[in-house]
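Apart from one protein chain that is not included, each protein chain of the complex appears where it belongs.
As written, the chains take the letters A and B, and residue 1 is the first residue of each chain.
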Amino acid sequence: MSQFLQQLINGLSLGSIYALIALGYTMVYGVLRLINFAHGEVFMVGAYAGYYAAWLLGVERFEAAGQGFPLYLALLVLAVAMGAAALLGVLVEALAYRPVRSAPRLTPLITAIGVSLLLQNVALLVFSPNPRRYPAILTEVRFEFAGVIVTNVKLTIFVLASLLMVGLHLLIQKTSWGRGARATSANLDAAELMGIDTGQVIRWTFATGSALAAAGGILFGLDQITINPQMGVLTGIKAFVAAVLGGIGNIPGAMLGGILIGLAEQFTAGYLSPDYRDAITFLILIAVLLVKPQGLLGVVRTEKV
Amino acid sequence: MSKSPTLRVVVVATLFVALFLAGVALRANVIEYVQRIVLLAGINIILAVGLNLINGTTGQFSLGHAGFMAIGAYAAAYVGVLLGPLVEGWCGPGLLADGLTLNLALVVGAFFSACAGLLIGIPSLRLRGDYLAVVTLGFGEIIRIVFTNAEFLGSATGYFGDEPAGLREYTSFFWVYVWALLVVVGLYNLTFSQMGRSLVAIREDEIAAEAIATPTTRLKVQAFVISAATAGIAGGLFAHMQAGIRPEDFRFEKSIDMLVMVIIGGLGSISGAVLGGIFVAVTLELMRDLAQYRLVIYALLLVVIMIVRPRGLLGTRELFDTWKKKSGPSQGSRA
Partner (left out) sequence: MRPLRRALPYGAVLLGAWALGACKPSAEELANATGDIVVGHYASMTGSTAHFGQDTDKAARLAVDEINAEGGVRGRKLRLVTLDDRGDSAEAANAVNRLIDVEHAVALLGEVASSLSLAGGRIAQRRRVPMVSSASTNPKVTHVGDYVFRVCFLDPFQGRVMAVFAKKHLGLSSVAILRDVRNDYSIGLSDAFRKSFVELGGTIAVEQSYAQGDTDFSAQLTAIRASSARAIFVPGYYSEVATIARTAQRLGLTLPLLGGDGWDAPDLFKIAGDALEGSFFSNHFAPDMASERAQRFVAEFTKRYGQAPTGLGALGYDGVLVIADALRRTKTVEPKALRDALAATREVDGVTGKITIDADRNPTKSAVVLRVTSGHAKYETTIAP
């Protein structure tokens, strides 16, 4: 029983991180009908931005002195990483995606794969392939209930991810930018005719999605201890599957999908075999496409000529 | 190709003899290092032309051809080890036995890859092309995981056949280029057949194609299965050239290499794919000292080509279109 609860908690925290990343995929897909393959790399760059920010703020000194990293500095690290990732997301959109926006559908997809490869391999050159230990911007505290171990890191992941998702929900439902984004998502051309600056909406969509991915990156680093330049590849794909599972283009769906994928992965690893933890994600994807291609919370959208 | 049947037989026979002689000449005169790169180039041609059918002609998108290649490679390797001694028992050791074993193994490899293609194609090809990209990517990963865990195929160490004979090096210049020729001619004829035109129609406008009663899903699945089978053949040739294969040889990067071959050549151009295949084989070797920059360069190439020439360097055109002074059939259909 305690083992089951332990796997459940680990699965939930992993799932929350997937959910944060999945939001970026689903938002971009919503407005542009594009699988932003580079999103996994934005997540990775976000994690590295947090790493360097923490380092610049002297996290090593606090570690050496055995003191905790002050909360305001930790929040500053989070803000820096989110800002850096948002900037990268907007840059990628402006330099790579905008020129091919009106091209045949395959062109943006190949561009996205190219950008993803480019970011990943530049990161391999700049950061080196060796994994790095993530700085302790949160001093770990362990709680034990009936053989189940919960750390404050896991709790923070869950709380912070929930807060960010609620924030996003409010942003989309209550602000005028959110209204514009929803209109663009429904029909880009019509939204443009209605006087919505769709270029602006797309930029902000990339910025928001990337910032959330960066938050995911920092949480991932804290949770998984090390980061490396290739961490975005599989994590990104899993988050994308989460978005498809929840219903691509659907924001609550991305959160639900993320949690479900995290749990599925953790339970597969714990009870079946860790060898198939990655395979299960793809089996879920194929099953969803076969049975319910619109996803759990998605609506069927007929493609117009 | 409206020539008389006799002429056609003569042409084909001459080609085969020429290939055989070229192979003998290559073996005798050129260092083995270059021989191997020439073989790799031939295998790349098969890969690129096969992938082009899906990514270029049909406008779908596979990122998992390394997986199909792996299936073909493992199946062909296994069958080759199994059949090798048997075939030698029938007709004695020699070129004949080697060729027979190799080709039987290749056919089995292609069959297994085609089956995998069918299995993946049916669920994902009912949907839009970008899902196919993710499903095939995932499929490639799963295949690698399966081979990594398959103990009878050597798990992570790789499959080298059982001692003492083991996996033999059956692949020769002659057979690589016979198969390259078969695949190129076969897919050329397919592209300019009725099916090929329907595939192009799917690429240009799937809904419109469906509206004129094109069985889009069935055609897409057929094309996908054929493409998977060619990757399987390439995998089989690779396995018998390398005389040992590892799951790690079929990483995602391999699929990217194939994608680069197709895009450099031009999405939809068979001669382009041939050039792309040769280009990648040669540049890989020339860039050995720049290994860490290789994927950066490939990635930049992808992005820049997509922005500047969305259809790839050659576009859908064939290299000899202009030499024939008349436009090929694919040109008419381009928007």
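To be clear about the criterion, a contact is a pair of C-beta atoms (placed from the backbone, for glycine too) under 8 Å apart; a residue touches a chain by one contact, two chains touch by 3 or more.
Since we're looking at a predicted model, the values are computed, not measured.
When the whole complex is considered, the residue among A:213, A:231 or A:245 that touches the unshown chain is A:231. Listed residues A:149, A:171 or A:283: the one in touch with the omitted chain is A:149. If you put the missing chain back, the residues of chain B touching it would be 29-34, 36-37, 40, 145, 148-149, 155-158, 160, 163, 238, 242-249, 282, 284-285, 288-289, 291-292, 313-315, 317, 319, 322. For chain A, the residues in touch with the chain missing from this view are 2-3, 6-7, 10, 14, 129-133, 140, 142, 144, 149, 151, 223-226, 228, 230-231, 234, 266, 269-270, 273-275, 277-278.
One rule holds in what follows: only the chains that are shown with their structure count from here on.
Taking the mean of the C-alpha atoms as each chain's centre, chain A and chain B sit 35 Å apart. In the complex of the two chains, the chain B residues touching chain A come out as 55, 59, 61, 63, 120, 123-124, 126-131, 133-135, 137-139, 141-142, 145-146, 148-149, 207-208, 211, 252, 256, 259, 263, 267, 292-293, 295-296, 298-303, 306-307, 310.
Those residues of chain A that touch chain B in the complex are listed here as 34-35, 96, 99-100, 103-111, 113-118, 120-122, 124-125, 233-234, 237, 240-241, 244, 275-276, 278-279, 281-283, 285-286, 289-290, 293, 303, 305.
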